[in-house]
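One protein chain omitted, others in place.
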Amino acid sequence: MKYQLRRSSGTPAYQQIIEQTEQALRLGILKPGDKLPTAREVVESAVVNGNTVLRAYQELQRRGLVESRTGLGTFVVGTLGSADRVDGSGLRQELEQWMTRAREHGLEREDVMALVVSVGDACFAERAPEGRAR
Amino acid sequence: MTAHAPTAVQAEGVGLRAGRGGRRRDLLADCAFRVPRGAVCGIVGPNGAGKSLLLSAAAGLVRPHSGRLTVLGQPAGADALLADVAYVDQHRPLYPRMRAAELLAMGRDLNPRWDHDRAAELLELGRIPLDSRAGSLSGGQRSLLALALARGKRPRLLLLDEPLSDLDPLVRRAALGLLLGDVAEGQGTVLLSSHVLGDLEEAIDHLLLIDGGRIRLAGELSELLAAHRLLDRLGLLECQAGLAPWRVHPVDPVDEEPRHLTLVRVEQETRTEAAEAELPRLEELVVSYLRSPSVAGWLAPGMRPGRYGDADQNGTGTVAA
């Protein structure tokens, strides 16, 4: 797990850490029991203030996704979305086929992403974002 | 509010002079601020504002001619502080004929907590061979060597004068990352001056803005940013007409040709009302204050000296949660 923070994105760095962690949880890159990088590792690779990392980790802990164990580090305890279900459902393969078709139709990456976001917004409009329930 | 960490550096009415003999001139007058332990505090300001002088004073190389400058609970310059405070001069003085390995050996000889690995990490960043003479190194490599000497000392307070100015972007990020990592591990406090605000934005958590012989801004960066807003023309008009529910003090001049966005400071009591307005970024905050020298400075409450006292006189360096 390595965070890549973008300076000019307008999103605060701690928010980017939260989002990237959540994304990793959704994609199954992080599973319960996994250890998050230490504050030092994040600070060194992303060159952010230590408080930024701690703030992000505290927020993730507040959301019940990770747990800090004194002297050991911060560990994943929760899950997001359903990475397992994604694996078994064939959804990923379908999306890959769909993307390939979109590319064959001459769509740019930005066009595809815009489409995905707009359809996503329409389909999931009635549901609150996950993880914020508590 | 969270409990405040004990103080790393505290200035009370500090005045500093530059130069020697008859050419002495006051550079900073009546400075008051405090930097808590565990902070990464950026010192910014125009050239010649006194950033270097302030860092020298904290290192005990310059004595304030008035006021009190306290470092880790002791008067700055006390012999007892020597092992706890490291300083990197902006000119990176090194003995040109000494080899890198010999300078590191000097660091080991002269410092009781010397950590060779921490120093060597910075040398590796600059690909500095241990047998190269300091005089033959490039400016950036000299900076890294000077930083290595300071970091290897394992100080509780690291004072860095323009530490990143002559490093290439990649090395700059890596070096800054190492220093921030030390602080994140609870290894102390960093005060660094810099011209390059882009580097500081994500790195620092406290800010001191020095300009015109005074401290213009001092405080926790998030607190400073949260106390200011960028208003568009409509928002500014609303405020001036008394229609907005919050009270502001403009920092950018408002009587000149109107700007697209105007930086204002929001009064503490009305700040929650201002949540909708846009927060400035570090650079916008600094530039606006520098552009308006007549606007009064502002010290965030946590940076005002003496208010919380310093219970931890001989502190252990561990930082409270």
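Some points to look at:
Every chain is named by a letter (A and B) in the order it is written, and numbering of its residues begins at 1.
Here is the rule we go by: a residue touches a chain if its C-beta (ideal position, glycine included) is under 8 Å from a C-beta of that chain, and two chains touch if they have at least 3 such contacts.
In the analysis below, contacts and distances are computed from a predicted model.
Not shown: a single chain whose UniProt protein name, out of "Ger(X)C family spore germination protein", "CbtA family protein", "Transmembrane transport protein" or "N-methylglutamate synthase subunit B", is "Transmembrane transport protein".
Which of B:G126, B:P250 or B:G302 touches the hidden chain is settled by the complete complex: it is B:G302.
Across the interface with the omitted chain, chain B contributes residues 1-2, 5, 20, 36, 38, 56, 59-63, 79, 82-83, 85-87, 89, 91, 93-98, 102, 105-107, 109-113, 146, 149, 153-154, 183-186, 220, 222-223, 225-226, 271, 275, 279, 302, 318-321.
Keep this in mind: only the chains that are shown with their structure count from here on.
Put simply, the C-alpha centre of chain A and that of chain B have 33 angstrom between them. Within the complex formed with chain B, the residues of chain A that make contact are 5, 7, 13, 39-41, 43-54. By the touch criterion stated above, chain B contacts chain A in their complex at residues 40, 173-174, 176-178, 180-181, 183-185, 198, 201-205.
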